[in-house]
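As you look at this complex, bear in mind that one protein chain is not there, while each of the others sits in place.
Note that the chains take the letters A and B in the order they are written out, and that residue 1 is the start of every chain.
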Amino acid sequence: MPAFILSRILQAIPVLLVVGFISFAMFAFVGDPVTAMLGQDYTEAQRIALVHKLGLDQPFFVQYAKFMWAAAQGEFGLSYRLARPVSGLILERLPATVELAMTSATLALLIGVPMGVYTGIRRNSFASRAFMVFSLLGVSLPTFLIGILLILVFAVLLGWLPSFGRGEVVHFSHWSTGFFTVSGLKALILPAVTLGLFQMTLIMRLVRSEMLEVLRSDYIKFARARGLSQRAINFGHALKNTLVPVITIVGLQLGGLIGFSIVTETVFQWPGMGLLLVQSIQVADIPVMSAYLLLISVVFMGINLVVDLLYYAVDPRLRMTRRVSANAP
Amino acid sequence: MSAAHKTAPGAVARLLDSDFVYAYRRSPIAIAASLVAAICLLAALLAPWIAPHNPFDLASLNLLDSFKPPAFLAEGERAFPLGTDDQGRDLLSAIMYGARISLLVGILAVALALVVGISIGLTAGYLGGTVDAILMRVADVQLTFPSILIALLVDGIARALLPREMHEALEIYVLVFAIGIALWPQFARTVRGSTLVERGREYVMAARVIGLSSPRIMVSHILPNVLGPVLVIATINLGQAILTEATLSFLGVGLPPTQPSLGTLIRIGNDFLFSGEWWITVFPGIGLAMMVLAINLLGDWLRDALNPRLR
Partner (left out) sequence: MTLLDVQDLTVEFPTRRGTLRAIDSISFSIGTGEILGVVGESGAGKSLTGAAIIGLLEPPGRIAGGQILFAGKRIDNLSQDRMRAIRGRQIGAIFQDPLTTLDPLVSIGRQLVETIQTHLRLSDRDAKARAIKWLEEVGIPAARARIDAYPHEFSGGMRQRVVIALALCAEPRLVIADEPTTALDVSIQAQIIELLKRLARDHGTSVMLVTHDMGVIAETCDRVAVMYAGRIAEIGPVVEVVRHPKHPYSEGLMGSIPSLEHRVARLRQIDGAMPRLAAIPPGCPYNPRCPKVFDRCRVERPGLLEADATRAACWLYDKAAAHV
């Protein structure tokens, strides 16, 4: 087990180095940080001084190593746009994004998985067909449009819920949370539904198709031939086997959630990292972009690790002492 | 050989008699979806000829016409069936022109992803070994990142690299590139999977034995056999690509208001949502959703029809 975790972490390192390289390359080659920081009027001496100060006169790989070393300590330099340390900017925005993403993920999982199971088992019932049409609608409506429509109905027409911002937040040292105030919770509803809806329908559809796949397998037929009850077959065997691929899917979906939180945050002016990224991209604020990329990769690696651990818990084939890694998905 | 005259009725007759067409004719959803898709496509293609106004013709714009509600409302005018936006552009025409741009970007992006994905998938699957391992590892890593994020970052880099005016002029191509790059791994993985299976078949062995070159075997013998699943993914990804473009444009990093896609129109309208001019957002939104829904329904149906196991 520890060896398993260790090998996964070791596998993640080259990936992080490559992503770090891309971030660094963006940082080093794209745009011109010096002119970006000095503005229009500057002397040659000022320029050289800044180039030296930023370490841009050093060899390429020295710069890369320094960049990664600084990144490991959370240092990404100054934002071109706001002239403030990127790490501070991101830290400030992190809690908002995490709370939004977690709420949406919980929503998507708690509703999406049971709906997927249901439509898989009773695939010809009226409710299943209705769910499927609804889900296709959910997949086809872009996140931002769902957000806009929700704002139109619940904020503009009905006036029940706020249309932007996080409401009142409570601070616990570095962390700010909207979970403990009424306005914070109210502000969370529309963004969380907007972000979760797409993922929920996607999860439902994927669980359904995995379930159908499993229900066709020989061991389910054999379970029927053994006379097991429908309930025992569906929940004791089919669902358990469906879980294995579903865990991967859900892991990937969490990544998607973070990606789409960019959109949701823009629609609702939610003060998270996604909004920060969009604002930075509009003015090509490279340090923020590269820091975001690196941070997100670390988050994804973390999610992947958790997914692997869950696999390990569910699938006994992985628990064998000699693992057949060639077949590992 | 004597069977030759039997096939004489031709490909069309055989197609009409195939299970595929039979399944299509029995599926009201597939028929409705393809009808809607066809209408969207026609409206987009023929926009310059059938749209009531030309939203790009600055001379014809009149600011007095701005913020007109749709014709079915009390203050609407029949000249502007779906109302007008803040600059007095006719929304219906803007939607038709916008759909044209959205479809163009979507189709080109999927085409790019197809070319890249198929080439890489074929190469990886056919050659195997280290090449395969490296290419698929790259695809796997990219797949863990949501495509919208990749497209955003690629667009952001292009924005930083290109001077502002040039970037605006090239935005369509930048978007196609950004979205195409974001979508290739799925194609590559599917093609690779099928290639691995096909590679072991007798006909590939036979082709090798008679001395055909590897690229030739890949393109003319393996490729046709993996096109089925690729077609399905392409359809589903077309919807995805159109949504991604709309999302980028909505975020303000896509097409500029001078060249509005559906996403741009929705973004413009979003600013007026609170002042009551809901139609500027809602109608382009409905247009976009209808188009993507039709494409997704078709993709879904195609997947089931081409994969009888799932029925």
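The working rule: contacts are C-beta pairs under 8 Å (C-beta built on N, C-alpha and C of every residue); 3 or more make two chains touch, one makes a residue touch a chain.
All figures in this text were calculated on a predicted structure; none of them were measured in a lab.
K.L.:
Of A:241, A:264, A:290 or A:304, which one is in contact with the hidden chain?
P.N.:
The missing chain is touched by A:241.
K.L.:
Where the complex has a chain not shown, which of A:56, A:232 or A:306 is the residue touching it?
P.N.:
The one listed residue touching the chain not shown is A:232.
K.L.:
Applying the definition given at the start, please give the residues of subunit A touching the unseen chain.
P.N.:
Against the missing chain, subunit A presents residues 217-219, 221-230, 232, 236-237, 240-241, 244, 314-317, 320.
The rule is simple: only the chains that are shown with their structure count from here on.
K.L.:
Could you grab the centroid distance between subunit A and subunit B? Build each centroid from C-alpha atoms only and quote it in angstrom.
P.N.:
Result: the chain centres lie 24 Å from each other.
K.L.:
Report the residues of subunit A in contact with subunit B in the complex, numbered from low to high.
P.N.:
Against subunit B, subunit A makes touches at 15, 18-19, 26, 30-31, 136-137, 139-145, 148-149, 151-152, 156, 163, 209, 212, 216, 252, 255-256, 258-260, 262-263, 266-267, 277-278, 280-282, 284, 286, 289, 293, 296-297, 300, 304.
K.L.:
Over in the complex, which subunit B residues touch subunit A? Could you list them?
P.N.:
141, 143-149, 152-153, 155-157, 159-161, 239, 243, 246-247, 250-253, 263, 266, 270, 273-274, 278, 281-282, 285, 288-289, 292-293, 296-297, 300, 309-310
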